[in-house]
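Here's the structure we're looking at; comments come further down.
Note that one protein chain of the assembly has been removed; the remaining protein chains are unaltered in position.
Going in written order, the chains are labelled A and B, and every chain counts its residues from 1.
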Amino acid sequence: MDFELIAEAWPDLLKGAGLTLQLLILPLAVATILSVPLAIARSSSRFWVRIGPAAYTFVFRGTPLLVQIFLIYYGIGQFESLRDGFLWHNILSNAYWCAMIAFTLNNLAYITELMRGGIQTVPQGEVEAARAYGMSAFQTYRLVILPRMWRTILPAYSNEVVFSLKATSLASVVTVLDLTGQAKVYYSQYYEPYDFFIAAGFLYLVMVFVITRILKVIEWLLGADRRPVKHRGETPAAADVADPATGPAGPA
Amino acid sequence: MKKSLFGFAAASIIALSAAAHAAPKEVRIGTEAAYAPFEFVDPSGKIVGFEVELGDAICAAAELKCVWSNVPFDALIPQLMEKKIDGIMSSMSITEKRRKSIDFTSKYFQVPNAFVAKKGTAIELTKEGLKGKKVGVQSGTTNADYLKKYFDGVVEVVRYQTQEEVNMDLVNGRLDAMVVDSVIGTEWFKTDQGKDYALASPMLKDPVFGEGVGVGLRKGETELKAAFEKGVSKVLADGTAQKLSLKWFGVDIYK
Partner (left out) sequence: MDPFWSYGLMIAGGAGWTLALIIAVIPVGIVLGLLGAAAKLSSWRLLRFLAESYTTFIRAMPELLVIFLVFFGGARAFNWLLAGIGFPEIQIDFNPFVAGVIALGVVQGAFATEVFRAALLAVPVGQTEAAQACGFTRWQTFRFVTLPQVWRLALPGLGNLLQILIKDTALISVVGLADIMRNAQIAAGATKQPFTFLLLAAAVYLLFTTVATAVMMLLERRANHAWRRA
């Protein structure tokens, strides 16, 4: 390890890390909001309502994110009519936005499936009780089903966030200078494989650590009413649930 | 099931160690085959092109058995140093910077580099003329070094893994120009994809571009270097190189 080289690259690596965080947060936020209606449709009992979202998640979860990014970045250029349009000049001509779109679409598929699972675990009795009280379908979702769903999916959602963070590194293959992209640029100038990639790995580790801590706090806050009165020395056994490997398959 | 799984594991470990081997008997040449018409992969998956045929001729003249492998451009020098390959023939220019890491034979061709842009565009080679332009280059090339040396912070340098990707993005309109070997440019103008593009600057002359393309070799391999030197001088002297140039480019790049 040559710390002089790392010091030279450090400001750019930090800049890259900033871009990585942008590529994580914006797509995740948009996808989470859009997932709610999609997940509700996905868990509908009517085939024609269900089939659209089901096909969407099947395709986007069944293909590599790399293919999706390349399709959006290079693939769309095949349609010349599109290349003269507004969308192209303002959004698609920019690698940063292409990556954003790809990550949003990809996150949307995984989070939709996650929420579907959460919605389906809400006991039927609760839904029926809500309806018996005279709640509309909208009210039932807003006040009963969705809050419960959130609590159920949060551990798996945290894993999804970590997977999503790691997946942002793929932006580097379409010229975005995120953390991985910056490390790669320095590598191809100095041919030192360890320094830059390990420094970048360290920054990813820090980001994962901070993000998982924040999500743990949110999880704890949301579960306030469910917590048993804790006695000294007792440790909750729920930690095993929050495991990426046993959770749903993340984006890759 | 378990048994077969463990058997599988054992077999794969054996397979992995079989990939380990002692000193090479043949010479492994690394090239980045995404640089048509110098080196590229044809639809059947074979590595072909001007430099591949020239390289084969050099190897034949040097009485070496060369096998080609496709290696990303910015992995070529590390792979050579780590003995994954024994030589580089990948339009890699002989530069002072690269000489710090590896050795080169004398050059077997040299083509100047230039800016390429949409037909009718003329690029002014000044900081004002290039200000704010997006210019694409392949990562790890002298073209990238040139932009970094003279226009760092002036132009937005966009680095790509392969030249094919630079071409695609120039056509897609994401780039204002690219810096490339002029022969790569002129050959590309003949294709359907590149027909609306042209050289947009005079040929660039700068020490950063080096002294032409030679065979890249590990330092200290004097025997191999002598053999390659013999091969290079032979193909240049007996007209093989010129013939191949006419075959692939329609012009003699040695003139």
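By definition in this document, a contact is a pair of C-beta atoms (placed from the backbone, for glycine too) under 8 Å apart; a residue touches a chain by one contact, two chains touch by 3 or more.
All of these numbers come straight from a predicted model, not from anything done at the bench.
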Option touching the unshown chain, where B:Pro72, B:Gly129, B:Gly173 or B:Gly212 are the choices: B:Pro72
Touch with the omitted chain, as defined above, among A:Tyr74, A:Phe103 or A:Tyr141: A:Tyr74
Hidden partner chain, touching residue among A:Ile101, A:Ala130 or A:Ala167: A:Ala167
Contact residue for the chain not shown (choose from B:Met168, B:Val183, B:Val208 or B:Leu236): B:Met168
Contact partner of the left-out chain, one of A:Ala137, A:Ile198 or A:Val217: A:Ile198
In chain B, positions touching the absent partner: 1-2, 5, 8-9, 11-12, 15-16, 19-22, 34, 36, 40-41, 43-45, 69-72, 75, 78-79, 82-84, 161-162, 164-165, 167-168, 192-193
Touch list for chain A against the chain that is not drawn: 58-59, 61-68, 70-71, 74-79, 162, 165-170, 172-173, 180, 183-184, 187, 193-194, 197-198, 200-201, 204-205, 208-209, 240, 243-252
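Note that only the chains that are shown with their structure count from here on.
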Residues on chain B engaged by chain A in the complex (per definition of touch): 74, 77-78, 81, 101, 139-140, 144, 158-161, 165, 168-169, 171-174
For the chain A and chain B complex, residues of the former touching the latter: 74, 77, 83, 88, 93-95, 173, 175, 184-185, 187-188, 191, 193
